[in-house]
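Reading through the structure tokens given below for one structure.
Only a single protein chain was left out; the remaining protein chains are all shown in position.
Letters are used for the chains, namely A and B, taken in the order the chains are written, and counting of residues starts over at 1 for each.
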Amino acid sequence: MKFERYGIGIAKGLRVTIRHLFRHPVTVQYPEQRLNISRRTRGNELIWDKVKCTGCATCAKSCPQGAIQIVTSTSMEENKYEVEQIEVDTGYCISCGLCVEACPFEALYMGYAYERAKYRRGEVVQANEQLLPSPQRQRSGYMYPKIADELPRQTLLIERITEEK
Amino acid sequence: MILNSSLNSIAYSSTLPPDWPGGFWWHWLLFTVIIIVFALTLVMGFIWIERRGMGRMQARLGPNQAGPFGLLQPVADALKILLKEDIIPAKADRIVHWLAPVVAFAPALMIFAVVPFGDGAMLADLDIGILYVVAIASISAIGIFMAGWGSSNKYSMLGAMRGIASVVSYEIPVVLAIAGVVLVAGSMSLNQIVLAQDIPFILLQPLGFLLFFIGGCAEINRSPFDLMEADSELTAGFHTEYSGMKFAMFYLMEYAEAVAISAIIATLFLGGWRGPLLPPWLWFVLKVIFVFFIMVWTRTTLPRVRIDQLMALAWKFLFPLALINLIVTAIQILVWPDALPWILVPINLAIMALLILLWSKLFKLGWGRVEV
Partner (left out) sequence: MRDTRYARIMVLKTEPFILNIGPVHPSTHGVFRMRTTLDGEVVVDVEPVFGYLHRGIEKLAEERTYTGVIPLTDRLDYVASMSNNLAYCLAVEKLAGISVPERAEYLRVILAELQRIASHLIAVGAFLNDCGAFFTPFLYMFREREKIVDLFEMVSGQRLLYNYMRIGGFNQDVPDEFLPALDKLLAQMPRFIEEYERLLKENEILLARAKGVGILPKEVAINISASGPVLRASGVKWDIRKKDPYSIYDRFDFDIPTGEVGDCYDRYRVRVEEMRQSLRIINQARRQLPAGEVKSEVPHLVRPPAGEAYAHIEAPKGELGFHLVSDNSIAPYRCHIRAPSLLNLTALRDMAIGWKVADLIIIFGSIDIVMGEIDR
């Protein structure tokens, strides 16, 4: 601590902090005030389109965690696979989105929601009907630009900070 | 001059001031209650000011959920802390560990006994008021060392050692800075010092104020001298092993000491309860809060010094300046005892500027590395 510059450095720092006292804070009050999340959010759940899904299991193969399980049976009349069981262990899921990317029939979507903690471990494993979309389980625009355009714009910090200097 | 005034004050106290409500015991009871309420309310206020003020300076909000503007946050904290488990480490010295928070906390409250809230409105108008403050303030260092020793933790021990070192070193410049004020005021009684401040002593003793502020911050371990807690180095320093209400006592102690030092600074240098229009006690509280706000401000901005730099600052920078300040003040009082204060103000400010510039050039730190 040489005061060769007579403490000017300290004074400069004090000036910066006191100026922040009169600025708007950047934090938000979370549960009351919510920012819009990204349109491409990879939420902690998968949303499944029962109609489009052909049971090809590309998602299960591309999942690095092995969190997706599909059981199919051949249906001779319609000449295609029938999905008997699709099960996603969201406890193993790392939300990497590779399954959504791999799906050739646009039948799998990432969830748009957050706050998806569960009280029991059993609830973490979602299967069949639980994977379908619903008002609480919106689809995210990850890999689907058309869905992304309908979602609200993401709130950006650079746009929220308005004051000059 | 000191002799005169002390004779005066002896005569003063022997006749019992007329504004003492009731007798001695009523006075004692009233002011004990006032002090406890004042200190604890102000501690809670300070915690709130620090957390909110610091929050805003750090571009965030700070606590704002409990009560209006988060004013009840300290209460909520206290409730939470009361419900926590009290853990004593297996190898701790149980008695010392238990006593440490008490020994550390009590002196912080005792300081207020001699602090005037209005003209003569104080628990005890001691003739040696300021000596009492200095003596009592050092006791909490013992409590801190007990905490460090008693919890048998190396972090605590290191923190406590640092605490003792800083208190012992910084006592000297602080006392010398006070001596300058005592010379000017001609009394050691805090009430007399306030009465003597027709202009605040911050103008008559600017260097003394600076030294006392830095030294006081170091003594109560406010940043940038918070080495004995040093959360990035020693986790929590001396109170690492404390939990529950014992931790709360240390937490309270920290802020009660901050209140005490702010109150002493306000009394010695900023004219205490004196001020126009507003009632004296309000002036006093406002000044205390103002001093504390500066402490919050520096805490938000400055990094922490290292232990050898702390020692160097005390012995190489503050100590010589404090001595010179004392000598200069003594000469001024001897040579021009009746000089108009308004002439002395610019002279003293100039002396301060000169000394600080000079010492800034001379002050050098040691090379921090040791060959091992």
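Note that a residue touches a chain if its C-beta (ideal position, glycine included) is under 8 Å from a C-beta of that chain, and two chains touch if they have at least 3 such contacts.
Note that this is a predicted model, so its numbers are computed, not measured.
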Which of the displayed chains are touched by the chain that has been omitted?
A, B
Where subunit B meets the left-out chain, the residues are 54, 57-60, 154-155, 158, 223-224, 226-227, 230-235, 299-309, 365, 367-372
Residues on subunit A facing the left-out chain by the touch rule are 1-3, 5, 7-10, 12-13, 15-17, 26, 37-42, 62-64, 94-98, 101-102, 110, 140, 142-143, 145, 148, 153-154, 156-159, 161, 165
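Just so we're on the same page, only the chains that are shown with their structure count from here on.
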State, to the nearest whole Å, the distance from the C-alpha centre of subunit A to the C-alpha centre of subunit B.
51
As the complex stands, subunit B meets subunit A at residues 53, 55-61, 64, 297-298, 300-302, 305, 309, 312-313, 317, 356-357, 359-361, 363-365
Where on subunit A does subunit B make contact in their complex?
1-4, 6-7, 10, 13-14, 16-18, 20-21, 23, 25-27, 29
